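I have a structure I would like to understand better, so I am pasting it below and will then ask my questions one at a time.
The other protein chains are all here in position, but one chain of the complex has been omitted.
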Amino acid sequence: MASTIRVRATASGETTEVQALIQHPMDSGFVKDAKGEIIPPHFIQQLTFEYDGKNVFVADWGTAVSKDPYVKFSFKGGKKGDDLKISWVDNKGATDTTTAKIV
Amino acid sequence: MAALAFAAAPPAIAADTPNPAADAKAFQKYFTGKFPKLKLEDFVNGPYSLNEDMHKQWEEKEQFPPYEFSLDMGKEMFGKPFKNGKSYADCFPNQGIGIRQNYPTFDEKEGKVVTLELALNRCREANGEPPFSYVKDEMAALTAYMAFTSRGKPFDIKIPNDPRALAAYQNGKRYFYTRRGQLNFSCASCHVQNPGERIRAEILAPALGILNAMPIYRSEWGGMGTVSRRFTTCNIQTRGVPLEPQADEYRDLEYYLSYVSNGLPISGPGARP
Partner (left out) sequence: MRKNMRISTLSLVSVLLIATATSVMAAGSEADFKTAYAAAEAANEEAGALRDQWTVTATALAAAKKAADAGNFDQAVAQSKGAEALAKASIFQATSEKEAWKTIEIR
C-alpha cells in the first residue's frame, strides 16, 4: 500500500526546507456520523523528522489538528542527497514511516 | 407624450432565441472588464486570483496539494478493470484520457445533456457495476484523474445545431440567474454580482471559469467534492431544497457554465478554502 506520507525536502545554503502532507483521518472524537453515533477519536499523536540520527522536528498532536495534515518547517543543516526519515504514531498505536532524499 | 411614454418604458428584454456565442462573449467581457488586471486563464483559480494574500496561500498549496491522495486513488481506480474484464477506457473516446474539456456533451440520441459524472456511472452500470454516489469519494477521485489528464486544455463545449441542445443551454442559463431558496439568491447573486467580495469569511469566486478546477478538495468540506456536491450544497446554503444530483436542471446548468467558459484551461483537480 502507498505510504501515507508525502515529503519534499530542499537544501538551500545552510538550511533545509521540509514540506510534508500526511494522509490521516484525524478524527477528534467529537463528531457524530450519519446515524448519530460518535466517530471515535483517531489521530496522530507524535510526528517525528529525523536527520543524521537526530530529531530535527517533533510534533505532539491532539484533536485540534485537521484531517490530512500539512507541515512545513526549516532546519539548519542538511545536505543534498542525504536521507530524512519521517514517522508518525497515532492513538491506536498504528504507525507509518518513510525516508526521503534531500534535494 | 408618446415619446415620453417610450422613454419611460423599460428596455426590451431580448427575444427568446438563445445566441450562446454572443452570451459567452458578453460573459467573458463582463468579467475581464470587472478584473482588468487578470489574464483570461487566471479566472480558473477563482478566489485565489482575486486576493493577494490568498494568491500566496494558493501558490504554497499547489506545491503540496491536498487533492493528491484522491488523484492517486482515481488513477488507480481508472486503470482497474471491471469484473467483466472491460474498463472505463472502453466507454470513452481516446481511452478516457485528455477528454474532460469536452464535457458536458449533448447526446443527440437521448436528447439530453450528459456530464462526465453521469457518463462514468453509466459506464459502470453498462458493465454490471453499481453506480457511485455523485457527490464525493470515488466519483471525485475518478473525475480528479480525468481532469488531471486534461490540465491546460481549454474548455471546448459544443452546442450542436439541435433545438433541444439550445433549449438545454437556455434552461441552464435560466437556472443560473433564477433566485431560489428562502435567502432568495441566484447563482448570479454571488458569482456575477459579487465576485471578489466576502460572504461571511469566504471570498466569492467569479462565475467565469468556475468549473475549470473541478473536482475540488475544499477545506470547508474537509475532503473532495464534485460538481454535483457543489450544486446541491449551494442550494442548501440558500435554504432551498436541493434537486437530485444529475437532475436535468443541474446537467443543463453545468452545460451552460462550461460553455461560457470555453477557451479557459482546465485546471482540475483543484483546492479551495
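Think of it as A and B in the order they're written, each chain with its own count starting at 1.
As a working rule, contacts are C-beta pairs under 8 Å (C-beta built on N, C-alpha and C of every residue); 3 or more make two chains touch, one makes a residue touch a chain.
Here the structure is a predicted model, which means the values were calculated and not measured.
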Counting the whole assembly, list the visible chains that the omitted chain makes contact with.
B
Contact partner of the left-out chain, one of B:T17, B:N161 or B:Q182
B:Q182
If the missing chain were put back, which residues of chain B would it touch?
13-14, 23, 26-27, 30, 173-174, 177-182, 184, 186, 188, 192-193, 236, 239-241, 243, 249
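Keep this in mind: only the chains that are shown with their structure count from here on.
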Could you tell me the distance, in whole angstrom, between the mean C-alpha positions of chain A and chain B?
34
Counting only contacts in the complex, chain B reaches chain A at residues 60, 63-64, 66, 68-69, 72, 222-223
Note which residues of chain A are touching chain B in the complex, please.
2, 6, 8, 19-21, 23, 66-68, 70, 72
